[in-house]
Structure formats: C-alpha cells, structure tokens
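Notes follow the structure.
Missing here is one protein chain; the remaining ones are kept as they sit in the complex.
Every chain is named by a letter (A and B) in the order it is written, and numbering of its residues begins at 1.
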Amino acid sequence: MRPYLAFARASFLNLLAYRARYFVGILTYFFNVTVWYYIWKALFSEVPPGGTLGGFTFPEMLTYVATGWVLRSFYFNEIDREIAVQVQEGRMAMALIKPVDYQAMTIVQSLGESVFRAGFFAAPIALVLLAVYPVSLPASPSAALLCGVSGILSALLVAAINFCVGLIAIRTYSILGFLRAKYMVLELLSGLLIPPAFFPEKVRPVLDWLPFLHMNFTPGRIYLGLVSGRAALEVLALQAFWVVALLFLGQVLWRRTARHIESMGG
Amino acid sequence: MKEVRRHARLLGLYFSQYAKARLEHRVDFFTSVFASFAGTAASFSVVLLLFSRFPHLGGWTFPEIVFLYGFSLVPFGLFNVVSPNLYEFSGRYLTEGRFDRILLRPVSPLFQILFESFRLESLQEVVTGTLAVVWAVRRLPDVSMAGLWLLPLWAVFGAVIYVSIFAILTALGFWIEDRIGIAPPVFNLMSFGRYPLTIYDLKVRVLLSSVIPFAFASFYPTVLALRKAEFIPFFAVVPFVSAASLLLAVFLWRVGVQKYGSTGS
Partner (left out) sequence: MTSPLVFVKDLVKTFEVQKKAPGLMGAVKGLFSSETVTLTAVDGVSFSLARGEMVGYIGPNGAGKSTTIKMLTGILTPTSGTLEVDGMVPFRDRRTYTRRIGVVFGQRTQLWWDIAVVESFRLLKEIYEISDHDYGLRMKEFDELLEIGRYLDQPVRKLSLGERMRCDLAASLLHAPPLLFLDEPTIGLDVVAKANVRAFLAEVNRTLETTVILTTHDLDDIEELCQRVLLIDHGKLLYDGPISGLRDRYLPEVRIRFDLKDSALSGKRLEISGIEAENLGQNRFQVVVDLRKMASADVIREVVNRYPVVDLSVFEPDIEEVVGRIYKDHGRALPGAPVSERPATQVRASSIRRG
C-alpha cells in the first residue's frame, strides 16, 4: 500500500500547485449549474406550478442538477488523457518497469485526486450552490449515507472507465478530440445533463443496461430519496458490479497494451 | 496589405500541408471524424430530448431553438479547427520549450500557434450545424433572407470571437505557471450561448455580452434571421466585438511575448 499512497500524495500536491485553475475551476462548476438552473426554470414555467417533468418537481430537479455537478467535481479525473500522452510520448516503458500494478497505481492515484477534490472542489462548490440556489439537503440521514457510498463507487467507476478510455484513445491520432467527444457522450448517458426519464421509451432499457447511469443518476436519485431501503441497496450492488466489471475490462486492455508496448520497445 | 497577403498564403500552405499529412492515415482520420460526430450528436440530443416536448422555451419555438443551436455549431466548429494548439499552449510550447522555435521565425507567434496544427475533424460540426439550420429554416414560417445571407459571415465573426477569447486566456499562460491553463473550464462556458438569451435573467445576459462575450459569437448572429426585433441592434455590433476581441488578443500576445523575453518562461 505504501507506494500507492506516495503516488496519491504526489498527485495531490501537483493539483495544489495550479491555483489559477483552482479558482476558475470552482467558478466553472457554478456557471454550469447556473445554465441548467435557467434552462430548467424556463422549462418548468411551461408546466403548471408544482407540476413535474420526468418525474421531478422543480426543486427536485434543481437539487438533482446541483448534486450531479458537485459529484462530477468529485469524480472528475484525466487519467485517460495522462495515459494516452504517456504512451504517445514514449514514457510508458517507465511505468512498465515499476514494481507496481499499473492499473492499480493509476486508479489509486485518481482516488487520491478525488479525496483532494472532495475537500477542495466538491465541498466549496456544494456550499456555494446551497447558498445561491434553493437546493435541498439529502432526503434522510440514510439517503445521505448511501449517497456517500454511491459517490465513492462513482469515483471508482469513472476511474475504471477512464482507464479503459485512455487505452483506447492511444490508438487514435487526435487524442484530445476523442476525449472531448467522450465527455459529451458521457454527460448525456450518465444522466448528468438530463435524467433518463427524458429519453424515448425505446432507449431507456438500453441505458439501464449500460454502466454510465451509475456515474450520476444513481447517487443523484439516492440523494433525493427517489430510491431507498432495500431497493437502494440493490442499486448500489449493481453499481459495485459495474465497477468490478470495468476494472476487469481495464486489466484485460492493459495486458494487451503492455504486450504491445513491450514489443515496440516503449 | 502585403503582409496580409503573405499571411493568407502561409495559412493556406499550413492548412494544406497539415491536411495532406493527416489524410495519409485515412482510417484514423475517419475514426476521428466519427468520434467527433458522436460528441456533437450527444450534445445535440440533449437539446432535442428536452425541447421537442415543449412548444416554447423562453418565447422561442422548437425550430428556432434548433436554428440557434445548429448555427452555434458553425463558429464553434471553425474555432475547434484552429484551436488545438491554443489549448495546449502552456504545456506543449511554454513548458516543453517549443516556443523558442516559434520566436525564431519571421511570422507572428500567435499566427504560428493557431495554424501549425488543425483539428480537421471538427469541420464535421460546421456541416452538422449547417444541416440543422437548413432543417429549421424549412420549418420556420418567416425567416429574414438578409439575415440568412449574412449568417456565414457572422459565423466567421463568431469564430474570431471564440478564437480571440481563448487566445487571450492562452496569453495568460505567459504569466500563470500552469501546464493546462485556465482555458478548459472556460471552454465549458461556451454552452451558455447556445440557448435563447431570453431564458437568463439580466445579470447572466450582461455577463455573456461583456466579460465573456460568447453571446456575440452564437446567439446575436441569429437574431436578424429569426426576426427577434429587441436584439437586432446587437446583431450589428457583432463585427465590432469580433474586431475588438481580436485586437485585445493580439495586444496581449505582444505583451506576453515581451514578458517571455524577459523571464524566459
């Protein structure tokens, strides 16, 4: 565990070094919620007062949006980009000779980043949002607890996804373009921008069978108390299953990539 | 004038050289175009899924919203085509020392940074956006022809605004030591300008029309075609905002290069 902690600490210090990005970063999350606040406000003005859209009332929707972005500020990492850049610049051979599992190292590093982000991004952003917009607190203490667990699983899930994405991005010429497309697709499929109820009936089941809703929708609806008790635990189990499955997929992809790198000599 | 012609010729040359190199790996190129299109389709889906259910949003009809969103993709796509280096300026050029080489050539540094590499696949956004506008126009009862004819030119002004804003942010890299820079977070803010300004309240409108004038790049250019009378004066201002932001960018780059010269970083 010791070497992994050292890596986590290093990425932690690295992040602190970027102060400009820090302050602007916080502001950006605030802006993003603001855009959606206005969009939803405009949309809800079309339904009768107290009415619902996609099963959400306006305060619920606003809370859903806010938790979504706070969560994103927590689970966000760029390991996909870092992996891809490492390979393209030929630095991956260095990772291969370190006596640690590369996937484990990368994931732990991103979790270290998430711990940092929890304190330095998610918390201040949450406070700002609570102060500015009528966002509600968790539905119940147990909802808060389960949402916390779900949030941690989200971070693991995103790290596992990004690890895979990084290994796939290596094969494309314009990595940044590829990753930007990834953000847009995942923002749609994770439920960050719109809850799945807005998708056409035929698409919904497909969404349910993909891991992406567990990035945002799962912790979001637990927070709101839209799912609770035994049902909530089942959802968490499914979320955990996806974490394991994607970690496994990442390991398989990594083995292939490593073999490729070894044969190419870096 | 001679300098302008020379730079135009250089731009053409840079572009054709890059395109040639890029099209050598045809499969990869089409994969990138596809990935890029998937991203655009995803963000467009959000708009379609949300707004197709409602007759109005902030007083705008669904085809009008598609028109606006589609148009906004055009300057955005043009910006994306030239922005990859801007985006990576701090890391690739300043930290890794490539900027020295830029300074050793008798061509404007900003020009070189912008046009040494392109994101060709983003032309997809220009095409997709144009198709969306065409789709919308056929469903709109009353569109101003003058507004439509001016649209391509205003799209270029919009792209210049985007490029200038990010060139300004990139120039801050001369002062702020940060490998990634502050451009990525601001990039997210571009989505503000893609929805009718009428849904925002006054302070947001003012923000988007002043400090970060994204509304001039994507929203105001559409108001003439869509006959939004209350905003039409802003339509006329777009070229000036475009020129002013470009001048500011060029100026800040000058100062930035000076700063680089005295600190070497």
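Following the convention adopted for this analysis, a residue touches a chain if its C-beta (ideal position, glycine included) is under 8 Å from a C-beta of that chain, and two chains touch if they have at least 3 such contacts.
Only a predicted model underlies this, so the values are computations on that prediction, with no experimental measurement involved.
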Contacting the left-out chain in the complete assembly, out of B:4, B:27 or B:104: B:104
Subunit B residues that touch the omitted chain in the full complex: 6, 9-10, 13-14, 17-18, 20-21, 97-98, 100-101, 103-107, 116, 177, 258, 261-264
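By definition in this document, only the chains that are shown with their structure count from here on.
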Distance from the mean Cα position of subunit B to that of subunit A, given in whole angstrom: 27
Subunit A-touching residues of subunit B, taken from the complex the two chains share: 22, 25, 28-29, 31-32, 35-36, 38-40, 42-43, 45-46, 49-50, 53-58, 84, 87-88, 119, 121-122, 172, 176, 178-182, 184-186, 188-189, 191-192, 195, 199-201, 204
Sites on subunit A touched by subunit B in the complex: 17-18, 20-21, 24-25, 27-28, 31-32, 34-35, 38-39, 41-43, 46, 172-174, 176-178, 180-185, 187-189, 193-194, 198-200
